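Here the structure comes first, spelled out in structure tokens, and everything after it is commentary.
For this view, one protein chain was removed and the others were kept in their places.
Here is chain A:
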Amino acid sequence: MADEGLAAHRREPIKSSVSNVAAHRRRKNAATVGKERRESLVRAKRLCRVGISGDTDVFLENDMMIDEEQSILEAQTSSAVEGLKSTVAYQGKGAMQKRVNALRELRRLLSRSEFPPVEASLKAGAIPILVQCLSFGSPDEQLLEAAWCLTNIAAGKPEETEALLPALPLLIAHLGERSSLSVSEQCAWALGNVAGEGEKLRNVLLSQGALLPLARMMLPNKGSTVRTAAWALSNLIKGPDPKAATELIRVDGLLDAIVRHLKKADDELTTEVAWVVVYLSALSNVATGMLVKTDVLQLLVERLATSNSLQLLIPVLRSLGNLVAGDPNTTHAVLVPGREITDHVIEVLVKCLNSENRVLKKEAAWVLSNIAAGSVEHKQLIYSSEAVPLLLRLLSTAPFDLRKEVAYVLGNLCVAPTEGDGKPNLICEHLVSLVGRGCLPGFIDLVRSADTEAARVGLQFMELVLRGMPHGEGPKLVEREDGIDAMERFQFHENEDLRNMANGLVDTYFGEDYGLDD
């Protein structure tokens, strides 16, 4: 990936040498409404624009000349491919150097802008020739340049990535221990892009045995190779079939490596490893079970507490969330109320709720809601923490998707753990207090929304209030907040379940006799 420490110090000259016009145009291109461009930016594939091995290429200066017309670029690409073909055919003196130079030229053309001339190169027949350049025994430089070209071809559109199929077995083969680090890393990058394309290609890679060599690349203690391998693996195991995730966690030494890497101060490495944990914990119960038995939870909580890097916080928080959601042991055995780690978890979740970022806030609320779905002691712990005043505020003021998650937390605090099919018991103390502190309007707002799930949650909470508030106060409170009005809306709602829920509540609590005693 281009954002390495090694390349970082070279970024200064790039920025200062760019003319304002070129930079401006590049920015405009990046933020353009064009659907394809937008998609390329959020796709799980990454272009390799700066060398892994840190070769002192003059190319970096030329990189900024993006004023070239696309058609010129395409013509150059075609001729570069032709040139490469002829060097491969040539057997005479200096053949290897000629080949490497030709590859380098093609690679430069494919690394120049964020929209490389992939189509042109494919049309000119780049793949077969690149495959040839990957043959066993080829010199490292040749392998590196060929893999780099393939990396950027694979970062393109789906059909372009698929074009790499003939190259896959060789790319996988060069992941082995006998390859130089930079070659294996570049191959991992290319494979990461292929895996990022979709389920079909992922399955091809898995059946060709890509998992194990990539996993082994994660075992060493340091190096950018570990990071690239982790990223490629996160693309490879993301499913939806959980088999790969389960296979990965069973690789000898991998769990240990994950724990080691999560301790490191290297944010970028930890980020990619955290994403591996995200997918392991989301897809594989086996993996979740194994992870919960290690120090991983503790490490995740520590990183959440100390880091301010958004790109790190997102996967770390989500890993924590998946571990809490996926395995009852997490809350029953590890995050037990009374332990320091449990207090810390609440603290870091509050920190995330207080952050400015929507993703962190929403996912933190989700994690809290799952902890609040634990034992009565868990509910008491959260109820008496600093989370509640914050949650009450968010219920009124936050954007919709966050309000929904907050609703789940608050509601879970009011209801005892679910046992069997009976009507769940209320925790009256919590219900009365939260309603007293003004949470009811927020729930009624959810009832009014067009989102089925939110309306359902709102109606379920209203049932708790109507049933559980002491001295029959519930109906009056609901009425005061225009709750009856909100429920009557459902008479003509297309969702039958919601209609029945709302009608049921109105009939039961606001029937003919309601209000006659006033």
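By definition in this document, a residue touches a chain if its C-beta (ideal position, glycine included) is under 8 Å from a C-beta of that chain, and two chains touch if they have at least 3 such contacts; residues count from 1.
In this section, contacts and distances are computed from a predicted model.
According to its UniProt record, the chain left out of view corresponds to "C2H2-type domain-containing protein" among "Large ribosomal subunit protein uL14m", "C2H2-type domain-containing protein", "Phosphatidylinositol glycan anchor biosynthesis class T" or "ALA-interacting subunit". When you scan A:411, A:442 or A:474 for touch with the missing chain, the hit is A:411. When the full complex is taken into account, the listed residue touching the unshown chain is A:452, out of A:71, A:135, A:384 or A:452. Contact with the undisplayed chain is limited, among A:201, A:372 or A:440, to A:372.
If you put the missing chain back, the residues of chain A touching it would be 1-3, 11, 15, 23, 26-27, 30-31, 33, 38, 41-44, 46-47, 49, 114, 238-240, 275, 278-279, 282-283, 310-311, 314-315, 318, 322, 324-326, 328, 357-359, 362-363, 366, 369-370, 372-373, 400, 408, 411-412, 414-418, 421-424, 448-452, 456, 460-461, 463-464, 479, 482, 484-485, 488-489, 491-497, 499-501, 503-508, 510-512, 514-516, 518.
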